[in-house]
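Of the protein chains in this complex, all but one are displayed in their positions.
Labels for the chains are A and B, by order of writing; each one numbers its residues from 1.
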Amino acid sequence: MDTKTFIIAAVIKIALVVFIMLTGVAYTTWLERKLIGRIQNRWGPTRVGPFGLLQPLADGVKFILKEDLLPDYVHKGLFILAPMLALVMSLISIAVIPFGETITIAGHTTALQISGITHAGGGISDINIGLLIILGVTSIGVYGVALAGWSSNSKYSLLGSLRASAQMISYELALGLSLVGILLLSGTLSLREIVFSQSGNWVLGGHDTHVPHWFIFPQIVGFFIYLLAAYAETNRIPFDMPEAETELVAGYHTEYSSMKFAMFFMAEYVNMFTVACLATLLFFGGWHGPHLGFLPPIGQALLPVVYFAAKVFFFIFLYIWIRGTLPRFRYDQLMAFGWKFLLPLAIANIIVTSLIVAWGA
Amino acid sequence: MVHQVLFIVFGLICVAGAINLLVQRHPISSALSLVVVMASLALIYLLLGAEFVAAIQVIVYAGAIMVLFVFVIMLLNAGAEERTRGSRMALIVGVPGVIILAGTVGWMLVSGSGRLGGVNLVGPSSFGETHAIARLLFKEFLLPFEITSVLILIAIMGAVVLGKREN
Partner (left out) sequence: MVPLSWYLILSGILFSLGVLGFLLKRNIITIFMSIELMLNAVNLSFVAFANYWHTHPVADKSIVPLSGQVFVFFVMVVAAAEAAVGLAIIIAVFRTRETLNVDRVNLLKL
């Protein structure tokens, strides 16, 4: 592939992915309000459009038209930088996520991944350290939260951001360690190759078990640690201490209004999508699923993407379901849970997994 | 050619960030300029083909150590730096000392650089590969690796003891 085609393909992919992602984010807010409404025995948004489907559009227009307040005595530069940092860092991690294997349009074969490169011979190569890039970008995202609280020059914001950044730093450890089991089993950091190593079925004692070769089965403990730590990282119930709208003054974004507030909001939802995509890729076999031979060729080509989207949707649904079900942790319980339970459990999981891998080798 | 231009761009960002660290009076501005230095150093590591080091540079330095710094600055609500007698002493003695140090280092490097060749942009295939580093780390450098884990353990215990309030 020459440079020109590469750049054109990359720009088209980026535009498409960002468009789909932001639309997805908008409609996740709709889905959340609708589902939470049904869980609590009410209707949710119904007024704007059929089933309230135009509600996200109305919300967006409202966010843009609201007055953009800049309080006195804030640190202007950092106050404006913080929400942008949060949003940009959450969007960057989408770049390394593979949504499917390859797609061929008008003779050009391209990877369904922004950072996937097609070689002259037709082979696809991925970034070798895709998983580390996501972890790195996530850890940079903490600056958005920390700086928002500090630059606001308000006690509530500062306390909220201290709360949030302490929580995010603490759970990052458990999050990173919970993924080591996957790395031991697959032997690679490239997300594409982790998915490839999950194709086929588990074979036990020489015969096919008909259970898909997904890493959720040997890594069920790792998966639950990942899920809990990721909920804390994205500040969602039951770990939404940074916001806690029913008990505390809202956290680090207390002083923000209009589009700057919307950026934090969008960053949170994009992070939810990243968590859902990563859970799908690492534990649920990515775009693998049952082979459906009766579909037409176009359906066959799109099937992996549909499987991927369905799995991601399941995790988004799980987020909302848990929000409608569980109460909030207390802050000291939250920290103790992260440090005294999840972290030792993650380390035990690594030890057991590496012993099993060493036994098999 | 592209390699050289990118090196110059990120090198200049590094130096600008380091100078900004010195010029800024408020610790949080200094911390953020250090984050910029570290991020552009990570990109320079990528130019050198060391992608694993670039990733852990971002995760460990920018994502963990500097977040800790920013967190402590926020926690202590540190204000802008004040000028004292000590700073004037440091200025009088320190600046000439550093100029001599930089001059010596620069002279040694420039005079010795004739014998050194250039570095290439190595493809991701061989140089920065995580497997190769892991093999080296767990075979040739196993003892130092284990000792660093003991060091980390001692550091954690030290931090806990120091952080505890005395009653």
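We adopt the following convention: contacts are C-beta pairs under 8 Å (C-beta built on N, C-alpha and C of every residue); 3 or more make two chains touch, one makes a residue touch a chain.
Because the structure is a prediction, the values reported are computed rather than measured.
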| field | Visible chains in contact with the missing one | value | B
| Touching residues on chain B - with respect to the absent chain | 3-4, 7, 11, 14-15, 18-19, 21-22, 27, 30-31, 34, 37-38, 41, 44-45, 47-50, 52-53, 56-57, 60-61, 64-66, 68-69, 72-73, 75-76, 78, 81-87, 90-91, 93-95, 97-98, 101-102, 105-106, 109-110, 112-113, 116-122, 126-128, 132-133, 136-137, 140-141, 144, 148, 151-152, 154-156, 158-159, 162-163, 165
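Everything that follows uses one rule, which is that only the chains that are shown with their structure count from here on.
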| said: Based only on mean CA positions, could you tell me how far chain A sits from chain B in angstrom? | reply: 29
| said: Could you list, by residue number, the parts of chain A that touch chain B in their complex? | reply: 78, 128-129, 132-133, 135-140, 142-143, 146-147, 149-150, 158, 161-162, 165-166, 169, 172, 189
| What does chain B use to touch chain A in their complex? | 28, 32, 35, 51-52, 55-56, 58-59, 62-64, 67-68, 70-71, 74-75, 77, 124, 128-130
